[in-house]
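As you look at this complex, bear in mind that one protein chain is not there, while each of the others sits in place.
Every chain is named by a letter (A and B) in the order it is written, and numbering of its residues begins at 1.
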Amino acid sequence: MSSLSRSDVANLARLARIDMSDSELDALSGELDVILNAVARVQEVARPDIEATSHPLPLKNVYRPDVVQPSLSNAEALSGAPASEDERFRVPQILGEEA
Amino acid sequence: MIRKSAVEMAAALAKGETTSLALTQAHLDQIAAVDGAVHAFLYVDTEGALAQAGAIDKARAAGEKLSPLAGIPLALKDVLTQKGVPTTCGSKILEGWRPPYDSTVVTNLKRAGIVILGKTNMDEFAMGSSTENSAYGPTHNPWDLTRIPGGSGGGSSAALAAFEAPLAIGTDTGGSIRQPAAVTGTVGVKPTYGGVSRYGLVAFSSSLDQAGPCARTVLDTALLHEAIAGHDVRDATSINAPVPQVVAAAKSGDVKGLKIGVIKELNGDGYQAGVRTRFDESLQLLAAAGAEIIEVSCPNFEYALAAYYLIAPSECSSNLARFDAMRYGIRVGDEAGASAESVMNLTREVGFGREVKRRIILGTYALSSGYYDAYYGSAQKVRTLITQDFIRAFEKCDVLVSPTCPTTAFKIGEKASDPLAMYLNDIATIPVNMAGIGGMSLPCGLAPEDGLPVGFQIMAPAMQDQRMYSVGAALEAALLSKWGAPLLSQIPALAGSK
Partner (left out) sequence: MSPVTYDEVLAKYEPVLGLEVHVELNTKSKMFCGCTTEFGGAPNTQTCPVCLGMPGALPVVNEKAIESTILIGLALNCSIAPFSRFARKNYFYPDMPKNFQISQYDEPICVNGYVDVAIDTDEGPQTFRVEIERVHMEEDTGKSLHVGGATGRIHGADYSLLDYNRAGIPLVEIVTKIIPGTGKYAPEVAKAYVAELRDILRSLGVSDVRMEQGSLRCDANVSLRLIGVETLGTRSETKNVNSLRSVERAIRGEMIRHAELLNKGEKVKQETRHFQEDTGLTRSGRSKEQAEDYRYFQEPDLVPVAPDAAWIETLRAGLPEQPTLRRKRLQSEWSVPDKEMAAMINADALDIVEATVKLGADPAKARSWWLGEISRLANEREVALTDLPIAPVDVAAIVALIAEGELTDKLARQVIEGVVAGEGTPAQVIAARGFKVVNDDSALLAAIEVACAAQPETAQKVRDGHLPAAGALIGIVMKETKGQADAARVRELLLQHLGHTI
């Protein structure tokens, strides 16, 4: 079983937007190794001919009609905002490029 | 009054022997008296509860037709949104957040006239089996305050055992209703997946989460089940069919000729001795009541825990991405020159606890390209195998049973540093969530070696929840006969308790 290095975990932390300290990364990489070894056994029985379950119950085609419903008021929408301005959510400068 | 069942309280209300206001106040008083030690509640909505109670009393006086549980107080797990009331999910990252909308469960509770006393403690974002992962401190088991009340819904079950409320709502992803019920000597049910709306239930693992009723008796639980269950157009995964007749089933409690299957892989081998003993005794009682006990095998169950600890973290890594300090919740590190990205990173580092971070990273890994098939993909296949095992087993019997969990309540701190040991608490409950079927835990006695409650688990096929209630009611009645009084009458008195 591949073991996770600290830089592997650091990469995952970056993907997950969590700012972890070095000691946290170290501790986590050890714990994850143990857990991954334990859970890897799912591969023992996951044969190619077995279908994956995505939903516990066989529901399909659940829709709602194209009808407008009331929205939240601006105040309600912003009620939990850490910062707001001009009726909008205010967020710190975004470094990444717009999609 | 607070030691009665909800049914008894409802009768008293109907007869005019008491009012909802008095009943609610009595429970608020109990909370004030004991919750300092138990810490079941994160927020007590005194004003709101009394207002709700007053409104129900007024409606009753005006002769309006009321639901069976109208005016009865209830404790709500802090993972369900209630408009204007703090909802933290046991996490620092949502400290202070008051949702602008009600979950459907709360809408249904309000429609039934049930009085919501407040929000109960839980493992952070429902991840845990002991409520030790709450960012606000653990809840203490009313049977022994040095012990855990189970998790993730330890607060709700502890509130019931401490007589702080006769009704509670929990949520169950891998056993978070049933295992706390077992270790606190109360009843808890996870309905068939889709039976209760998830709209407003803060998601941990979307394909496994389910809200459910908790109480001290099977009938109380059934009444609460019918109050909250039903199709919801806001939840595309909710079942579009009538709510199963669980109250009728709980009242009948007839098991004559019923086939009860004991799952070989979950029959108590290797579990705490007292747990095994009580489980076997309960089987005998059910047999004496006319049921046929047979043995079935579900060989793929040994992979259930592994699959669960891949699926749940994967889904949660995505579900918890929304907590980024931009629209709600706490924000950390927003100084001059900070970027949105650094604020997100810092907030999530500070706002999430260790177990949550562990599962997010695990889930991120399991979903990442190159690993998907080996981990998440394989786990979803194991799910199919477990479902098939259940289907085969249910061909031979009407319900399946097992001890709810391998041990009684352990000491706070005992397993906190060993995640894998902690995960093993859910070994008997997890298969139920994987297959999406219904599961109930009810108290079946105290373990002789430590005098702590043991839970008996009943599992029913998907959309046949009523079977759990008939078998549960039958066992409860038989045990009541044996004990002479409900199990909770044996609970040590809490200092200050009313």
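To be clear about the criterion, a contact is a pair of C-beta atoms (placed from the backbone, for glycine too) under 8 Å apart; a residue touches a chain by one contact, two chains touch by 3 or more.
Predicted, not measured: the structure shown is a model, and the values here were computed from it.
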{"item": "Touching residue (missing chain; options B:Ser206, B:Ser252 or B:Gln464)", "value": "B:Ser206"}
{"item": "Hidden-chain contact residue, picked from the options B:Arg327, B:Arg354 or B:Lys498", "value": "B:Arg327"}
{"item": "Listed residues B:Thr18, B:Thr46, B:Ser318 or B:Gln464, member touching the removed chain", "value": "B:Ser318"}
{"item": "Missing-partner contacts on subunit B, residue numbers", "value": "80-81, 87, 89, 94, 97, 99-101, 103, 198-203, 205-207, 233-237, 314-315, 317-318, 321-324, 326-328, 340-341, 344, 364, 367-369, 372, 376"}
{"item": "Footprint left on subunit A by the chain that the document does not show", "value": "15, 17, 54-55, 59-74, 77-78, 85-94, 96-99"}
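In the analysis below, only the chains that are shown with their structure count from here on.
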{"item": "Centre distance in Å when subunit A and subunit B are each reduced to the mean of their C-alpha atoms", "value": "24"}
{"item": "Touch list for subunit B against partner subunit A, complex", "value": "97-101, 192-194, 207, 233, 236-237, 239-240, 300, 303, 306-307, 309-310, 317, 321, 324-331, 334, 338-346, 348-349, 352, 357-358, 360-362, 364-365, 368, 374-375, 377-385, 387, 419-420, 434-436, 462"}
{"item": "Subunit B partner contacts - residues on subunit A that touch it in the complex", "value": "4, 9, 12-13, 15-20, 24, 28, 31-32, 34-36, 38-47, 50-57, 59, 62, 64, 72, 76-77, 79-83, 89, 91-96"}
